[in-house]
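First the structure, which I've put down as structure tokens, then a few questions once you've had a look.
Missing here: one protein chain of the complex. Every other protein chain is in place.
Per-chain numbering from 1; labels A and B assigned in written order.
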Amino acid sequence: MPTRLLAGLGALLIVALPFIPGVPPFWLTLLTYAGLSAIVVTGLVVLTGVAGITSFGQAMFVGISAYATALLTTTGGLSPWLSLPVALLLSAAAAWVTGAITLRLSGHYLPLGTIAWNISFFYVLGNTDALGRYDGLTGLPPISVLGHPVLGGAEALLLTWGFLALSLWLTHRLLRSRTGRAIRALKGGVVAAESFGVDTARVKIVAFVYAAMLAALSGWLYAHIQRAINPTPFGINAGIEYLLMAVIGGAGSIWGGVFGAVLVTVLKDQLQNVLPLVFGAQGNFEAIVFGVLLVLMLQRAPDGLWPLVVRRSVAPPPDRGPASHPLAPRPACAPGTVLLEASHLRKTFGGLVAVNDIGFQVSAGEVVALIGPNGAGKSTTFNLVTGVARLSAGAVRLGGRDVAGLPARRIARLGCARTFQHVKLVAGMSVIENVALGAHLRGSAGPFRGALGLDAAEEAALFAEADRQLARVGLSACRDLPAGSLALGQQRIVEIARALCLGPTLLLLDEPAAGLRHQEKQALGDLLRRLRQEGLGILLVEHDMDFVMGLADRLVVMNFGAKLCEGAPATVRRDPAVVEAYLGSAA
Amino acid sequence: MTRPMLEAESVSVAYGKVEAVRGISLTVEPGRLVTVLGANGAGKTTLLNALMGVLPARGAIRFEGRDLTRLPVEARVAQGLSLIPERRELFSTMTVEDNLKLGAFRFRGTGGGGDIGEMYRLFPRLAERRRQHAGTLSGGERQMLAMARALMGRPRLLMLDEPSLGLAPLIVAEVMRTVARLRDEGVAILLVEQNARAALQIADHGYVLDGGTVVLEGDSRTLQTDARVVETYLGVLAADDAAAPPNRVASGR
């Protein structure tokens, strides 16, 4: 069943439910709770399913907001509507600090940190007099909508699901925006995203803060619907449950999150009725089922249940319409201008010299190929030039500017774009959005403009540019397909389109012909010749000698980390030293 | 012709959508040294990894008549197969001696396995460095340790992935001599090499891969003089003067 139809039916059901006679009020309450959880889980989907990072501590952000609004509205006498922004900001600030500490480290530090801090948070709540210790705070005012207080039942249900709908809408927009593409790009590898100017550490923090703000929204709603709070629902177990919902529903889509939230909430209620009878005692026996379920899901259906419910598809990107202010084309360099100048490059790993005193130039309008037998140090040299690896000695100048020590995303700003040996596209994202990521540095809209839809003009311009580059490489027909569905050869071409979207003067290609079929290689060769004619400088590392010999203007041959020789293909091809490097010497 | 020790029948390996090895068949007879040649990206390493079970493969792989296709790496080791991978995969923070001891892990508790003293006689440099961490060894020493470690497991078929990689010509020659000696001692060997000349000098039989398939097969003498071997390495641009290098190979013998 298509997602849209299912979502519409679900919404209709929720709105209609209170008016169906005979529906027990208990179900309305249960669904209200499911809605509250779904708001949190939506944030977790952005975090886990999209950005690939995880938190067990979302309950903490729910709690920060709930306690903040409780204090502000009881002691402070504020209206809940006025305390909402404060609650949101507080949770966001907490998330920012937590994220800033852990998100630059390997992926498991954030979840571990959130476990520890959520537990700490629980003890702080339970031991602080001003927060009512373990008894919590009571007497919160209800939220008034148009002067009408929302006091549970159908009203709470509609309010909650209304906010859930708003959250889903904002999230949907955010993920489609420039920032959203950057968040989604994390799945294609941090190095690729950085190479197009994305500050991945910052993007991760944005995702984390956004998730915390949705948690805060849920906490605020919860506090004023419940009108009394205590530490229990903000403990680590609640945090784990939110993650369980995301995993069971499917963290890959926001609908999966909603589905999981409803499913787990209902299941938990049922289990709490049944299990104590089975075991003949009171207690949180549902934890056993949840734990086993979590492990089984990860083993058997790591994408969650939602993809099993709906047909798998990648939503086509929105039609942005014609651009009112298309991006200005970058000025091309005059042929012969030196674009890249590498001199005396040296890289050592421990005591091992991987690259030793390599130097070469690439000018506008020429193709230079870096070749050499396996283990000669070509890839390392390539990484040195692109800022992925750090130089031990030597200098790399781009357009006359020394770039040694600059991270990849700063090098991208200087008009240097690259592709990858192992294609690094976001498989689940449409081709055009993948290409548009290349233009990341040519836009400026942040998460707020994106989520609120104030970025329409800029988005139209970026997508127009992406369309132009996709047409340039001849893949317009694949525009709306998921990038992962393309053949490898086409994926490599998409990477080139993405690189062109940056508006580069210099193009660096890492084994562009690897794994291509014969016709695909020919098409690639034709494209690169065209780009050379248009004035681009191209440096490529390549194993495929047929391909290189027919394309490159100059070859730089490496062996044992050092430069063996440099020259035109025909000359190099005849050089006995090169022949020996490739075929070995008869000992 | 003796019964083959290793038989691979139309083995294919795919990384996602890309087939790196497409329907390769090859055999290794007991006590023979077979080499697999080809340029970078031809599928040599992928093929070895598939034979060893490091990568899942389609097709049939039999060793001494037994179907290996569904056995994990460890079980193939127990059958007497051994692979020295391209990256050597030594235990870098452990001593040379511990690396060697672990080479005989499959004989744990039975006292089988190779003799460390014998390894030190075979590779005297390792004896000097027995207490050093494997990570501190030079490229040539690492290759020796990798070979010695594999021999500790008394393999009946030893597969080597580019043992000459990154080694200076003099050391390449030494490594090749050692490989040839192992063959003479009765170990069947499957040698993957980019250094075609060195490999063909010691091999009995060779396969040349290009684009994931076998493009050429024959006895190593024939292959040494076949101009097509050069083409797979250096491209076809200068096909007119491709005659020169093979001649030099022949005369180098």
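Methods note: a contact is a pair of C-beta atoms (placed from the backbone, for glycine too) under 8 Å apart; a residue touches a chain by one contact, two chains touch by 3 or more.
FYI, contacts and distances are computed from a predicted model.
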item	value
Per UniProt record, name of the chain withheld from view ["succinate dehydrogenase", "Sarcosine oxidase subunit beta", "Ferrous iron transport protein B" or "Branched-chain amino acid ABC transporter permease"]	"Branched-chain amino acid ABC transporter permease"
Residue touching the undisplayed chain, where the options are A:Leu30, A:Ala287 or A:Leu414	A:Ala287
Touch with the omitted chain, as defined above, among A:Arg4, A:Arg104, A:Arg413 or A:Arg530	A:Arg104
Touch criterion as defined above, residue of B:Leu51, B:Leu90 or B:Met147 at the omitted chain	B:Leu90
Absent-chain contact - pick from A:Thr200, A:Asn374, A:Thr419 or A:Asn434	A:Thr200
Interface with the unshown chain - residue positions in chain A	52-54, 56, 100-102, 104-109, 111-113, 115-117, 119-120, 123-124, 127, 189-191, 194, 200-201, 237, 240, 243-244, 247, 279, 281-295, 298-299, 302, 390, 407-408
Footprint left on chain B by the chain that the document does not show	52, 54, 70-75, 77-78, 82-83, 85, 88-94, 98, 101-103, 105-106, 108, 149-150, 153
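Keep this in mind: only the chains that are shown with their structure count from here on.
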item	value
Of all residues in chain B, those that touch chain A in their complex	16-18, 20, 39-41, 135-136, 139, 162, 164-166, 168-169, 172-173, 176, 193-199, 201, 229-230, 233-238, 241, 245, 249, 252-253
Footprint of chain B on chain A - complex, ascending	350-352, 373-375, 487-488, 511, 514-515, 543-550, 560, 569-570, 573-574, 578-579, 582-587
